[in-house]
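The complex is shown incomplete by one protein chain, all other protein chains being positioned as in the whole.
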Amino acid sequence: MSELAKYNEVAEEFATEELVLNMGPQHPSTHGVLRVVLKLDGEIVTDLDCDIGYLHRGVEKICEHRTYAMIAPYFDRTDYVAAVSNGLCYVETVEKAMGIEVPPRAQYLRVALTELSRISSHLLWLGTHAMDVGAMTIFLWAFREREEILKIFENFFGARLTCHAFRIGGMSYDAYEGFEQEVKQFCDRFPTRLAEMEQMLNSNRIWLSRTVGVGIISAEDAIDLGLTGACLRGSGIEWDIRKAHPYECYSELEFDIPYGENGDTYDRYLVRMEEMRQARRIVIQTIDKLPTGAVTAARVPKVLKPPAGDYYHSNESPKGELGIYLVSDGSTQPVRLRIRPPCFVNLQALKKMCVGRLYADVVAVIGTLDIVLGEVDR
Amino acid sequence: MDAPIINYIPILIMFGLALAVATGMVLSSSLFGQHVPSRQKLMPYECGKDPVGSARERFSVKFYMIALLFILFDIEAIFFVPWAVVFRKLSQDYSKLFVFGEMLIFIAILLVGYIYVWRKGILDWNK
Partner (left out) sequence: MLTTDILIEWLVKIGVVFFILMTAIAYVVLLERRLLGFIQMRLGPNRVGPFGLLQPLADGLKFLFKEDIVPLEADKALYVLAPMIALVPALMTISVIPFGDKIVILGREIALHITSVNVGLLVVFALTSLGVYGIALAGWSSNSKYSLMGGLRSSAQLISYELALSLSVVGVIIFSGSLDLVEVVKQQNSFWLGFIPKWNIFTQPIGFLIFLIAAIAETNRVPFDLPEAETELVAGFHTEYSSMKFAMFFIAEYANMVTASSMATLLFLGGWYGPFVDKFPLLGPIYFSLKILFFLFLYIWLRGTLPRFRYDQLMRFGWKFLIPVALANVVLVAGLALLIY
C-alpha cells in the first residue's frame, strides 16, 4: 500500500463527522414552527434544508369552497402579525375584479391602518430579531410600543391579532370616536421611543459585529430568488409596490423608500427601521388629510360575482410583495385562489445566506428574513 | 497562623458540606418529584423531532486544538505566578534589571509560540 493510500485511509477513519442537527419545529428562534435541518462541522454550517408545512391549514383550498365575502377573514390568519395589510390585499383583489371604486375616506382609513400594522409588524420583527441575537431588553421595549398600536386596533376592530375591518367595497364601519387623537398621540411618542431602541443597537459593537456582513445577498441573487420587501431593498434595489404600482391613495401621499447597499443583516435592519419612520409619516398625512363621507362604496352587489377571468393583484405587505391570483368563473366562489406569500419566497434565501457561515448566523438570518410561518405554510 | 497545613482542614470541611448539599439536592428531587415517564419524555430534546443519528459522533478537531493550546499556554502562564510572588523581593535583593529582563525573555519565548499558532490559523474559527 502506498503512503498516500495509507494516509487517505487514516484520514477517512478519523475524519470529522458532520453533526446533523434539527433546528425546529420547537425551537426558540425559528419564529414559529419552521424546521431547519442543519449539517454542522463544529460550529460551521455546511448544508441546510428547510422543512415547512407544520402550520399548513390549506387556506387556498378552503377559499375555493367559500363565497367571496366569506373568504376575507382567512387572510387575517395567514400573516397573523400583519393581519390588516393581508386583509387589505384580498379585498383589493376582488374590488379590482369587480371594478368597484372605494370612497376616499375608506381609502385613507385603510392606508392609516395598514401603515400602523406595518409598524406593529416591524416592531415584532425588531424585538424578536434583537432577542435572537441576544439583546433581550429591546424585545420588551418593542412590545411596549406594539401594545399601543394593538390598543388602537382593539378599539377599531375588536380584535388584537386577527384584525378584520375591511370589507369588499370599503370598510365595515367608520373609525370610532377619538381614533384620530389616539393615532396622533402614538405618532408623537413613537420617534423618541424608536430612537431609544436604535441607540441601544446602532452604537453597540457586539450588535454591529453580529449583523454587519452577516447573511449577505447580492442584488442579482435577490432578484433571481424573487425576494421582495426589505430583503430586496436591503440589497440596494429600490422596489416598492406602493411606489411602483400605487394602490389605494398612496399616490397622493409623500414618503420615501429606504434601501441599503450591502444586502447584509445590518442594512436590512436599517431599512426596516427607516420604514417604520416613513410609515409614521404616512399615517400622520392620512390623518391630517382624512376626507369625510361614506366608507362603503354605493353600489356593491349583495351577491359578489366577479366576471369570469384571471386577476392578479399585489400590494406591499410588511414582509414584501403579497400577491393574490384569482381565477373566477363568474360564480359566487373562486375556481382557484393562489397566494404569493412574501415570507415563503424570502425564506428561499436562507440557504444562500447561511451555508459556510457559523451556526449563530442562522439564527440571525432567520430573524432578518422576518418570516411568519402562518404565511409560509398557509 | 503558624501551622499552615491545618488551615486546609476548613476547606475539607467545606468540601464535605458542599458535597452533602449537592447529594441532598440530587436525592431530594428524585424523592419528592413526581415520576411519570414516557418514551417521548425520555428522548433527548431535538426540537420535537426524533433525533437523527447519535449525539456522540466525532466532533470538530478545532475543539481539541483549543484544548492543546490551553494546556501549553496555561502551564506557561502558571510560571508567571512564582516569579510574580518573589518579584519585589528579588528586585530589591538582586538587580532590578535581571528580574525584569528574565521575565521579558520568558514572554519573548511565549510569544514565539503564540505567533506561530496565530500564523498557522488555529485561532481563526471561520475556516
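In this document, chain identifiers A and B correspond to the written order of the chains, with residue numbering beginning at 1 in each.
Following the convention adopted for this analysis, a contact is a pair of C-beta atoms (placed from the backbone, for glycine too) under 8 Å apart; a residue touches a chain by one contact, two chains touch by 3 or more.
Given the structure is predicted, the values throughout are model-derived calculations rather than measurements.
> Of the residues listed, A:H27, A:R146 or A:R272, which one is in contact with the missing chain?
Candidates A:H27, A:R146 or A:R272; residue touching the omitted chain: A:H27.
> Touching the absent chain: which residues on chain A qualify?
19, 21, 27-29, 40, 43, 130-137, 140-141, 144, 200-201, 204, 206-207, 209-210, 358-361, 363
> Which parts of chain B are in contact with the chain that was left out?
Against the left-out chain, chain B lists 1, 3-4, 6-11, 13-15, 17-19, 21-23, 25-26, 28-30, 32-37, 39, 41-47, 51, 54-56, 59, 63, 66-67, 69-70, 73-74, 77-78, 80-81, 84-89, 91-92, 96, 100, 103-104, 107, 110-111, 114, 118, 123-126.
The rule is simple: only the chains that are shown with their structure count from here on.
> Taking the complex as given, what residues does chain A use to touch chain B?
14-17, 19-27, 30, 35, 37, 41-44, 358
> Give the list of chain B residues in touch with chain A in this complex.
Within the complex, chain B contacts chain A at residues 46-49, 51-53, 57-63, 125-126.
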